[in-house]
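Here's a structure for you.
With one protein chain removed, the remaining protein chains of the complex are shown where they sit.
Up next is chain A:
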Amino acid sequence: MTYRHFFHSAVLLFTVLMIACTSPQKQEGTLENVKVFVPGQEKEIRAALIGIENNTEIILKEGVYNFDKISIQGPVNKVIFRGEDPQKTIVDFSGQSSGGEGLRVDDVTDFEIRDIQLRESNGDLLKVKDSKDVRFINVHTVWSGEPDVENGGYGIYPVLCENVLIDSCYVRGASDAGVYVGQTTKAVIKNSHAEYCVAGIEVENTIDAEVFNNEANNNTGGILVFDHPGLKNDGQNIRVYNNHVHDNNYRNFAPAANSATGVGNVPPGTGIMVLRTSNVQVYDNEIHNNNTMAVGVISYLVLDPGILKNNPDFNPIPYNITLRNNKITKSDDFPPTVEGHELAQTIVALHQNLLAAGALQPGQGIPHILYDGIALAAGENPNNLCIDESDEVTFIELDAANDYANIHFDKSRYACKTL
């Protein structure tokens, strides 16, 4: 062997060892501990998640990964879990045999998941609980195929979190809510797309949320702002703006199709629905072709008439709701999916009565904004509803508390006092 050969071998060996040494490749990650995996290393990934330490970045290279379920259990600081692209890195939970969700994350401060697709779990796909500074970026959660009652409940599901960002995500096929932010303080949901879910995007018992630049279509209901009794937060300060909410007429395929309190109640043909929550502003949205309840402002009593008996401390009324400058159009015909849905059928029957009574002209559909009009206090506008919409936007107050006795269509009674 010549000197040159020796030199070459030495350089080659050195290079090989350097690669071995720095693999997982340092340059790929941004955190102190970077772990890179390829399909087939599912066991190693589970071990890495179980032994996770502060400042860890888990990178899943292109390909399909199969898991029963996986989880990250804190307390731990700074974790990034990411793929290469939602179309390239796919985590499949079709084999889920136990547990409540595909990927569960508990008690992480500064958690980011990005550029990845999760799909086909029996339970929820991605639940993040008791965590702070949580970011979902370019994450897809998908149940493919015909939307089905057997699909899991929630796609992207942060609950009891603080400071959540959901940006550029895509959700499909959830039998409850595609994006569901629950009992959280401070949340931003933007640039995301929800389709073929029962609820496209839902914000529940959450304080300080902004929902903007999203598209929700072909769900049962596009965007929901809900509040349940007996939970950590009373939902408040929610702004829903610049969203495109259209064609949400899909059948309600929630498992509890007529449950007391869940999204099973949402009538097929719902655009934006505000249930019970306080200080909600819905403005500058494009709301088209949601053909049962384009916009609804609804009391919890509609869902659970016994709630005050069972939970006397709960105030079921939506309060301080503002509807402003939304563009709303819809068909005069109900979607065929209202068939068999209890609350939707109530609206259909009401519509027929209004036609029969001559309150609506033949062929005229149910108005755009539905307000149940239920109030616990007396006075002209005790719930402080404020409507500042163009003349094209129609309105109906149902007087649901009094068996629909005093229905009217005059939204000027709720004209905003100040802007």
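We take it that contacts are C-beta pairs under 8 Å (C-beta built on N, C-alpha and C of every residue); 3 or more make two chains touch, one makes a residue touch a chain; residues count from 1.
Just so it is clear, contacts and distances are computed from a predicted model.
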Options "Simple sugar transport system permease protein", "Inhibitor of KinA", "SO2930 family diheme c-type cytochrome" or "D-amino-acid oxidase": UniProt name of the undisplayed chain: "SO2930 family diheme c-type cytochrome"
Residue in contact with the excluded chain [from A:30, A:73, A:144 or A:381]: A:73
Option from A:38, A:64, A:149 or A:376 whose C-beta touches the chain left out: A:149
Contacting the left-out chain in the complete assembly, out of A:29, A:86, A:123 or A:200: A:123
Contact residue for the chain not shown (choose from A:28, A:107 or A:234): A:107
Hidden partner interface residues of chain A, rising order: 3, 6-7, 9-10, 13-14, 17-18, 20-21, 43, 46-47, 49-51, 71-75, 96-100, 104, 106-107, 121-124, 129-130, 149-150, 152-154, 157, 159-160, 175-176, 180, 182-183, 228-232, 254-262, 264, 303-306, 309-311
